[in-house]
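A single protein chain has been omitted from the complex, and every remaining protein chain is retained in its original position.
The block that comes next holds subunit A.
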Amino acid sequence: MTDDLASQGPFPLSRDDLLKAYRIMRTIREFEERLHIDFAKGDIPGFVHLYAGEEASAAGIMMHLKDSDRIASTHRGHGHCIAKGVDVHEMMAEIYGRSTGACRGKGGSMHIADLSKGMMGANGILGAGAPLACGAALAAKVRGDGGVGISFVGDGASNQGTFLESLNLAAVWNLPAIFVVENNGYAESTSRNWAVAVDSYIDRASGFGLPGVTVDGTDFFAVYEAAGEIIRRAREGGGPALLECNMVRFFGHFEGDAQTYRAKGEVEAIRASRDCIRMFAERVIEAGVVSRAELEAIDKEATELIEDAVRSAKAAPLPGPADLLTDVYVSY
């Protein structure tokens, strides 16, 4: 926060940080919208789960974190990666299965990781990240370095035993662990309202002895403020907490999903009324802190960045046959 805080207007972030948050969200959106197009063209192998519509959650939380703080992500991990600082070119190359990818083409969309940035991995197993984030929190606690471990799950994986056990373990061990439920209303196609037996995740958190907070996950500022308080508390030894971000998913569960389970017009409606990036832009422009031209300049840069990432990914070398057999063990 380099700016004079007096110039920030009504926001708890400096002007520079507002621009940074916008750049993160816009980069995620461009990344995902571009994948949506390129997947349909058949350029991208495998499964791709897009985070578009949910950007305010990743940005609002990750703005509080350092590289030494760890996050354990989900199958819908691109947004978490970008917000945590993973290189966009390496991410795109990974999704294209290239040897220059973040995981040298061995992980793909569902396994992008960069431990040097505190990104412990997207994860193809739903709920599996929660125990891992407890481990990150444990390591921070043993070292006494004030770090935190953050687990992301969707509303679907919030029903996994691993997630529920982790809430209890984190509470019993008083870990600096934070559990973020990104509730976009759907576990693949199954409605959250049907599959989660409680109305509020606050009830679920209190059942395990930890505080819970629910926010509008499309409101960057609501996420930012709630996450800031929870993270500060965890860093100071106050223990774990749960944060529910109610949000919307602009695309299907995965690319190629016809989304026949959604109401007609639902996606168009949420794009029109609950676009977290547009809402953020309107607020900061209206407050006179940031100009429309500044945001449009970021939009343009984000588009160019993604275009360049796609171009370089397509030009990058594929893994060679010898790569099949490497990186299994440190030594064997």
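Everything that follows uses one rule, which is that a residue touches a chain if its C-beta (ideal position, glycine included) is under 8 Å from a C-beta of that chain, and two chains touch if they have at least 3 such contacts; residues count from 1.
Convention: contacts and distances are computed from a predicted model.
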Chain not displayed: protein name in its UniProt record ("Carbohydrate ABC transporter permease", "4'-phosphopantetheinyl transferase superfamily protein", "Na+/H+ antiporter subunit C" or "Pyruvate dehydrogenase E1 component beta subunit"): "Pyruvate dehydrogenase E1 component beta subunit"
Contacting the left-out chain in the complete assembly, out of A:106, A:235 or A:271: A:106
Touching residue (missing chain; options A:40, A:115 or A:287): A:115
Positions on subunit A where the hidden chain makes contact: 70, 72, 101-107, 111, 113-116, 120-121, 123-125, 128, 130-136, 138-140, 142-143, 149, 161-162, 165-166, 168-169, 172-173, 326-332
